[in-house]
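Just one protein chain is left out here, and the rest sit where they should.
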Amino acid sequence: MKTVEQYLESLRKLKPTVYMFGEKLEDPVSNPRILAGINATGATYELADNQKYRELFSAISPLTGDRINRFTLTPQCIEDLVKRVKINRLLGSYVGTCHQRCTGLDCLCTLSIVTYDIDRKYETHYYDRFKEFLKYMQVNDLAGNASVTDVKGDRSLSPHEQDDKDMYLRVVDRSKKGIIVRGAKVHQTGSLSAHEVIVLPTRALQKGDEDYALAFAVPSDTKGLIHVVGRNSLDTREIEGVDCGNIRYSKYCPTIIFDEVFVPWERVFMCGEVEFAAEMVSRFSAFHRQSHGGCKSGKIDAMTGAALLMMDYNGTAKATHHKEKIIEMIHTAETIYGCSLAASYEGRREPSGTFFIDPVLANASKIHEGKQMSEMVRLLIDVSGGFVADLPSERDFDSPRIGSLLKKYMKGAVGVPVENRIKMLRLVEKMAMESADTVSDIHGGGSPAAHRLTLFRESDTEYKKQCAKRLAGIE
Amino acid sequence: MKTVEQYLESLRKLKPTVYMFGEKLEDPVSNPRILAGINATGATYELADNQKYRELFSAISPLTGDRINRFTLTPQCIEDLVKRVKINRLLGSYVGTCHQRCTGLDCLCTLSIVTYDIDRKYETHYYDRFKEFLKYMQVNDLAGNASVTDVKGDRSLSPHEQDDKDMYLRVVDRSKKGIIVRGAKVHQTGSLSAHEVIVLPTRALQKGDEDYALAFAVPSDTKGLIHVVGRNSLDTREIEGVDCGNIRYSKYCPTIIFDEVFVPWERVFMCGEVEFAAEMVSRFSAFHRQSHGGCKSGKIDAMTGAALLMMDYNGTAKATHHKEKIIEMIHTAETIYGCSLAASYEGRREPSGTFFIDPVLANASKIHEGKQMSEMVRLLIDVSGGFVADLPSERDFDSPRIGSLLKKYMKGAVGVPVENRIKMLRLVEKMAMESADTVSDIHGGGSPAAHRLTLFRESDTEYKKQCAKRLAGIE
Amino acid sequence: MKTVEQYLESLRKLKPTVYMFGEKLEDPVSNPRILAGINATGATYELADNQKYRELFSAISPLTGDRINRFTLTPQCIEDLVKRVKINRLLGSYVGTCHQRCTGLDCLCTLSIVTYDIDRKYETHYYDRFKEFLKYMQVNDLAGNASVTDVKGDRSLSPHEQDDKDMYLRVVDRSKKGIIVRGAKVHQTGSLSAHEVIVLPTRALQKGDEDYALAFAVPSDTKGLIHVVGRNSLDTREIEGVDCGNIRYSKYCPTIIFDEVFVPWERVFMCGEVEFAAEMVSRFSAFHRQSHGGCKSGKIDAMTGAALLMMDYNGTAKATHHKEKIIEMIHTAETIYGCSLAASYEGRREPSGTFFIDPVLANASKIHEGKQMSEMVRLLIDVSGGFVADLPSERDFDSPRIGSLLKKYMKGAVGVPVENRIKMLRLVEKMAMESADTVSDIHGGGSPAAHRLTLFRESDTEYKKQCAKRLAGIE
Partner (left out) sequence: MKTVEQYLESLRKLKPTVYMFGEKLEDPVSNPRILAGINATGATYELADNQKYRELFSAISPLTGDRINRFTLTPQCIEDLVKRVKINRLLGSYVGTCHQRCTGLDCLCTLSIVTYDIDRKYETHYYDRFKEFLKYMQVNDLAGNASVTDVKGDRSLSPHEQDDKDMYLRVVDRSKKGIIVRGAKVHQTGSLSAHEVIVLPTRALQKGDEDYALAFAVPSDTKGLIHVVGRNSLDTREIEGVDCGNIRYSKYCPTIIFDEVFVPWERVFMCGEVEFAAEMVSRFSAFHRQSHGGCKSGKIDAMTGAALLMMDYNGTAKATHHKEKIIEMIHTAETIYGCSLAASYEGRREPSGTFFIDPVLANASKIHEGKQMSEMVRLLIDVSGGFVADLPSERDFDSPRIGSLLKKYMKGAVGVPVENRIKMLRLVEKMAMESADTVSDIHGGGSPAAHRLTLFRESDTEYKKQCAKRLAGIE
């Protein structure tokens, strides 16, 4: 397993093509904004290397017999599924944002089930290829990035009906050695924190969409791959070097353009089997929605802690209405966590040997996240007070002219250093107003409508009807 | 284990003192209203006797080595905790109301932990007495009733501060053979469906409340015990013999007056150890709130089935807004169930060997129930339509003068027999408007405020604060 | 204007055909269940006759110049629209349930607009006929019943597509003197408290549905009209003569079958003009949804009062979490009321001279009612406690054997007579569990989905888009 330092070192060796604010970034790892994101992923290496958490964060690989980071392990038993949730909750509270390494794992989990199922039907050899790739990820302790969400063009049209056929990633050429692909994937959380970009289809496909039925992996600095780091709400803070709020970690989500990228056949895990696109999507979605159940409950832990401290710092620790808000926050965290955990405990073995979670319970968790995280933000702001919107800059506090005046007036509860209050307010701003997190609360793992439809589709409505008929006396 | 028939037979042998509507009921088992409640408990016997569910509903007693009904088993492992939830969900969907046997089990679970803890402190012998009682319950496959909720008098006063000292059940006399108790317990769900009445204190107690620190069990037809069956919203239907809605089951919740009841020492499981009252209450509450997580998600299953059938019967099966409501219902059921299930999986062994659930997750489940069951009712009514309030009586449908006219006009979707639509509407009325259920959704296992406070108290708020401090850079 | 006594006298003179529980009721006014409903309507006569409220409840008829009850007045100015809301709120708090006289008024308001509009297009003479009818209602101070909701058969089919053509009320014969109609109208709140049954179509109609495009009025005891009083949740209480909770008022909602009913032409207000059915429905719905905004906020006033008294009586008056629930109740009442009131103040004059309310604000109010009334019930039960489900009967309290014991144990806060606590708990049961009210909260004035669609349809979405375009810099 890699240490954090080795992880950073390994990223520095990559040479991805990166644009931000209209300019090319030659050394993304040294960019403070990108680095804050990389550090969040770094926590997955750090904790696995920490004596206290090593047992929880690592496992023995069934492929190599060596100890590996759980973020490269496809679950082999219920216990593995349960630990997925527990390490994600711990990480969520530890980084206070998205650690960005779950998406790659969720792709690996998905491929470990579906490549096997495709092979069973078509006598293809995707599963063996995938196992080689997985072994490579495990041995080198690599981070993966889930390239799932296509740009989609006109959403009322299917891939092959689009005016521009590239609106979903597709094969544009094939050769003996491999395939050439074109398209773009968006909301690529942590794509520069990852060594490998793992591509899955973003939706169910049908006849006519064969060129879009694609799964593969390429290094994140492959030729033709362009990472465009877009804007988020607090995106200049790390670059300015002040007012970050979360002094350690942040998140960014590039758009990745696949501008004629070559993929060798040994890295292709699906190519043309349209009817399996739906399974890829539903497996990935279920895994990823459940990952959120862990990390977002962890993030709420950190938010709740911040709210409790703001009560201490403002002198409102005894306000019963604030206590009710804290209870709401705890309740939401435990709900998201409880359903996610239950999804693991109620998991089952798939033909390939990988364990799969209960999709109904996983989606039940995600629906709460999509609805309630904005409520968490609201409660956090309510408890913290108006400075979430307009706290003066650290530069003002450091100003020889007005710094001492500001510190005089920002003083809160007796006995609390004014600096702590200022720092905590800044953290609250980050946790409440960071758009990269806010949007993932809602759209991560598919839109809320998708979560709801999945819940319905996976439920046994016939059984429910039978119950009602019997009680009503209808034969 | 008893069959349903043996169960009914065993109840008929009891001679409890029962009042209803101002009159004494000499043979309560034959009263159709009481019988509908007894039948719901009967389902716990029926399913344990059913080949398909026998495995799930029964277990081997660690006390006798014999196969026993799970409703007399104190949990010996995580699996036992998990099955608590699963059998409750199944029963909830099977009876469409409360089956009334979980409360007794939750008392047994509680006593199996706390009597041991008291003995450890005081070298008393409650645990041995309790084990004898437990064995008796198991061997005879008896149902217990949880006598927990006192009348409470003025709620701003503690037990010993009340004007009338009997507002909480208390010892009024002691002798070599046993104790005499006086007081009243309310909301005694299924007290006439039970063989034994198991008494626990209803709140934490303090010095001065020694006479109230009581736990014991007496047969439900003990001398001095008076069951007063109060009114609920649909309480005349079974008695009239029409318009029951749920043609099989119902619920009733007497007030039980302990008018100087003698309890022999071998049935006394706590007497005077005030500081253990809080533990009794918190254990029982946690277990019972979790039981609700099972049965209420099962009840929602039946409600969802009814809603889906109403869509079929009304011709609205394709209305997307109704489908959204169905999804809400499923989501609530799975949330309550998921948190409850996670509470079991995350349980732990107590010193006595009994397993205890995670109280945070159990309370997280109950808070949803208390808030969302009324929303389930609302959605069910919304989907079903206005006849939930004013469907003509079966007697009208049978009337030679207007019956055929009514059947003509009550016809719904093409191909659906009008009788089915009428029956299902009647079931919906029962599931939506039965006050015995509605109130238990809110107050069962303590009031919503109690659920919230427990959640807060049992959470690790210090850890949450530490997370926030580290991220904000506060030492 | 009539006094209450004159009103009751006038009802006794009618000879409607009524069935209940399978039997014919020869004297419905003397049936305690029906009478409790009639008394609620009686309050509209009582308050208009009360010196304190006379000014508010009455107005000068523009047709006759005489003072009339506002429940027969079509609004002639904004002030009239505003008073609609205020008298409904007052009545809602005064009767604690539905007073049942608004529906007839809402029909009169609708007809006073639409008959004029039809005449303008077709040179028909509906408006004159209607004015005669209105004058008759005013002069005799009569109550009307809104016969709007058809049974509808298969809801996926339009009226003329139904297997049985009578699933929507229709003309089956025409003569020089009038028309013969057949069909059934359901959820006919207070049909036996009304002198006249006023029929409007229940939905928009299209070509082919001409026979269904009908509006007319007939006396409630017209030959061929059959009132079938269905069941509601607490429907036996008045008949038993105990445990009514609301000791004065109740509600019932018959199904009315039109078994070949003759309507003379002078009472026909629309016949065949299909394209005006939509306007009839939308006008009536808007008026009626707004009426709810008044009476339901008034009902919440009574519920809030009951909750506050339960706090006093239980000894929980200082519980801050209960106070928060009271605030929720007040907030909901004021929201429903505020939007309804604004709908009046923002009303406008229609061509006939009648004033019409703002439909967007009226529907905004109703959507809150449909969603929040069940929450009001939940909060009321939460504050009141478990006895809402199982309070012993008055007959038990009167029992020589157990009455005094029950009274001893039902005692609440110091200084509060036990009788008051018992009475208030019984009232809470009535306000929380009366299905005739509960279902009207949701389906009154059309289903929640209808309220939402109306809101959307009546809103200026184009303006909203223009705002966004300008701010984004899109030409």
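Order as written gives the chain letters A, B and C; numbering starts at 1 within each chain.
We adopt the following convention: contacts are C-beta pairs under 8 Å (C-beta built on N, C-alpha and C of every residue); 3 or more make two chains touch, one makes a residue touch a chain.
All values reported here derive from a predicted model rather than from experimental measurement.
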Displayed chains that the missing one touches are A, B, C
Sort through A:His187, A:Lys366 or A:Arg470 and give me the one touching the missing partner chain. A:His187
Which residue from A:Ala215, A:Cys295, A:Val377 or A:Met424 sits in contact with the chain not drawn here? A:Val377
Hidden partner chain, touching residue among C:Ile256, C:Ala343 or C:Ile381: C:Ala343
Just the residue numbers, please: which parts of subunit C touch the chain that's not shown? 82, 93-96, 245-249, 301-306, 308-309, 323-324, 326-327, 330-331, 334-335, 337-339, 341-343, 345-346, 360-361, 364-365, 367-368, 420, 423-424, 426-427, 452-453, 455-456, 459, 461, 463-474
Touching the absent chain: which residues on subunit B qualify? 320-321, 324
Residues in subunit A touching the chain absent from view: 19-24, 149, 151, 153-157, 163-164, 166-167, 183-184, 186-187, 226, 228-234, 236, 243, 252-255, 257, 259, 314-319, 321-322, 370-371, 374-375, 377-378, 381-382, 385-396, 398-399, 401-402, 405-406, 408-414, 429, 432-433, 435-436, 438-440, 442-443, 447-449, 452
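Just so it is clear, only the chains that are shown with their structure count from here on.
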With a Cα-based fit, what is the angle in degrees between subunit B and its identical partner subunit C, given to the nearest 5? 180
The positions of subunit A in contact with two or more other chains are 324
